[in-house]
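Every protein chain but one is kept in place in this view of the complex.
Chains: A and B, in written order; residue numbering restarts at 1 for each.
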Amino acid sequence: MTSTKAHVPAARPSAVHAPAIAVLIVAGGGVALALAALAAAGLQSGGAFIAAFDGVMGRAVRFTLWQAALSTVLSVVPALLVARALHAHPAFPGRGLLLRLFALPLALPALIAALGLLALLGRNGLLADGLTALTGARWPGIYGLEGILIAHVFFNLPLAARFFLVALEAVPANQWRNARQLGLPPLALFRLVEWPALRAAMPGVALMVFLLCATSFTLVLILGGGPQATTIEVAVYQALRFDFDPARAAALALLQLAAAITLGVLVARVPMPVTPFGATRHTRARPSMGETLMHATALGLAAVLVAAPVLAVLLRGATAPLRTLLADPAVINAALTSLAVALSAALLAVGAAVALLSARTPMIMMLAAAGGGGVLFAASPVVLGAGWFLALRPLVDPFEAAPFIVVFANALLALPFALRLLAPGWRASQLRHDRLAASLGLAGWRRLTIVEGRALARPLVAALMLAGLLSLGDLGVIALFGSDAVQTLPALLHARLGSYRTDDAAGLAFLLTLGCLVLLWLADRFSDGALR
Amino acid sequence: MSVTPAIAVESVRFAHAGGAGMAFDLAIPAASRIAVIGPSGSGKSTLLHLIAGFERPSSGRIFFSGREMTQAEPADRPVTTLFQDNNLFEHLTIAQNAGLGLAPRLRLTADEKRRIDAMLAAVGLSGMGGRLPGALSGGERQRAALARALLSGKPVLLLDEPFAALGPALRDEMLTLVTDAQQARGLTVLMVTHSPADARAFATHVLFVDHGRGSGLLPVTALDAPEAGSALAAYLGR
Partner (left out) sequence: MPGSRFVIATVLSLAASITHAAAQGVLTIYTYESFTAEWGPGPAVEQAFEAQCGGCDLRFVSVADGVALLNRVRIEGEATKADIVLGLDTNLTTEAAATGLFARHDQDVSKVTVPGGWTDRTFLPFDHGWFAVVYDTQAMANPPRSLKELVEGDPDQKIVIQDPRSSTPGLGLLLWVRHVYGNDAADAWRKLSRRVLTVTPGWSEAYGLFTQGEAPMVLSYTTSPAYHMIAEGTERYQAAAFAEGHYQQIEVAAQTVAGKRNPLAAQFLAFMLTPAFQDHIAEKNWMLPAAATSAPLNPVFDRLVKPETSLLFSPDEVAANRARWIEEWLGAFGR
């Protein structure tokens, strides 16, 4: 570009594009490869791609959208109240534990969570007798849409609350001081200070929850009650399983991805708020008694929602032969495998997020924002797995590459979380440090380690932790074909359950849940240490 | 002396988490203009936050015109503060932002609306009441914030470097505006500043804060002839 203004030195930030472009090519290419391989296999085998768009698919699409929309509303609206309560009370006993607990559902395999919820609310759950007495009719359990919704709220309310809390913490301290000296009543405080921050975070959080619910699989199958509760994701799996109809799977997957990209682009157009850098000390007014009561109710209900099923899992597992399990080499191997998968996927996801955030062309920023909104969730593990296995077949033995496929797919699915956690602070740090870094000649890796790496240590650790937990349990990628090379704890749990060994399975669920809590605690300790 | 000070800070002790302890003891006469000066991190802003009620002392008491309000909420104190930034709510118009000084619920009577328009005109923003803060310059935004502070009718005005980011001419204009308002209403004003020139132009007294301790009120002339070898002399570079 030739221009009269030839020299614009400081205006051009020290952006690094190559890694970001590489990430986009690998991530986008990975998804495209999977879809292309499925479509090609489908066309080859004479499967009719177009015929896939039939009534069954229409029903699946409608049910998917309906349950995902309901789940999103039921998760996000209460999450606003919970986040407000958490923010208004920055130092009550048990707050740290509650926040850690809120990260736990992410790591719990859906099967464990479903059994935990049913242990409480099932037909034979702990609360069934009470509910029977209360409703006057035999408690039917939570099978059907209500079960799906309750489970989705269990998974997504705490997640949304954590993201909203971050948004509230990013409100500048002077705004809170202003509100305090003006004596704003609670409603005005909400309208003038809290709501604008929450509203800015809303599209991204809502889209993420929506897509997570839309692509939910195990929960829908176990709690759905029957085939009337068939989502697109379930349809993809079933198209591939008995029918091995890649064309139909590709058509469904493309439909899902197209919908997600449309939503993602719409959300990406909503400007992402650049939050002031560095969380300030708490300056919100002390809430009144009435407000405190309301907050305590919100927090209490949320805590019960998350803790009760987890406790049910722990109680059920506490009577299992834990000592035998801990000495079992298969269990130890599975635990190590899970850790290795989680750690590798987390490093990869956070690395990719950092690369995307370090580039500053509008196109990459928009794609990163769309990714942060969770568009990648639409590329379901089943589709990725099936597509990659088909695509890799002529090149390498896909089953020898299975560990890498698992790690890569998990990293891809964790990337949206990492982006969402890192983006606000990252953008703010860029705005604040660009000129200084440019004048000091700090760029690329050196800038990363000296500036953002230190200033954003806490969100970086949080992102690693979240991505890791997310990857701990996931096996969807190879579920269709299986590979005994990647025997993770959840896979082992499923295998034991499949051999009548329900006690072992309960014990493994206990260990997995406890292990996640310990990891969360360690990560918190470590991120605090990194700040000092 | 039987005159009750507008602000009395009695043996107030305070420490930020992990920070060094601070101790303040001051009496600020009513209708004075105080320039609060001192090195960065010496505790100037903290002193203002203690007076405004954003921080609570670990011990000691704070009085306003003889009434103890150590534990009072910021909104209940006769104090209003202008910060360096984020004084306005971005999604409310200038008139609405100023109106918050009158009624935090923003249910305004016709008379109140007239008062707001008049105040906006007084600070040089006539006709701009319908705009959003984003459409204003930095100086205009601080004028709007000042309008709100003055509308609140609080007798104590704390200025936490609100004009530091403005150019010299604009800054002088704002100082004149504040001085006029102070004189017209008999306000007590504390202003944190790093500029001895601003302090000279504006203040009736100087308060030098160093290592979390206040100097006691000094005459403005102390800026021109600090005691040789004193911390103030070192701060001023004499």
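Everything that follows uses one rule, which is that a contact is a pair of C-beta atoms (placed from the backbone, for glycine too) under 8 Å apart; a residue touches a chain by one contact, two chains touch by 3 or more.
Because the structure is a prediction, the values reported are computed rather than measured.
Colleague: For the full complex, can you list every visible chain touched by the one that's not shown?
Modeller: A
Colleague: Looking at A:V77, A:L266, A:L293 or A:L336, which residue reaches the missing chain?
Modeller: Touches the omitted chain: A:L336.
Colleague: Using the document's definition of touch, tell me which of A:V82, A:L223 or A:L325 contacts the absent chain.
Modeller: Spelled out, the listed residue whose C-beta touches the missing chain is A:L223.
Colleague: Which one, A:F92, A:Y143 or A:F190, makes contact with the chain that was left out?
Modeller: Residue touching the chain left out of view: A:Y143.
Colleague: Need a quick check: the contact residues on chain A for the chain that isn't drawn.
Modeller: Residues of chain A in touch with the missing chain: 56, 59, 111, 114-115, 118-119, 122-124, 138, 141, 143, 218, 221-228, 237-238, 240-244, 330, 336-337, 340, 343-344, 347, 389-390, 393, 397-404, 407, 479-486, 494-495, 497-502, 505.
Please note the rule applied: only the chains that are shown with their structure count from here on.
Colleague: Whole-Å distance, chain A centre to chain B centre, using C-alpha means?
Modeller: 46
Colleague: In their complex, what parts of chain A are in touch with chain B?
Modeller: 172-175, 177-178, 180-185, 188, 192-193, 196, 283, 285-286
Colleague: Can you tell me which positions in chain B touch chain A when the two form their complex?
Modeller: 49, 52-54, 73-77, 79-81, 83-87, 89-92, 100-101, 104-106, 152
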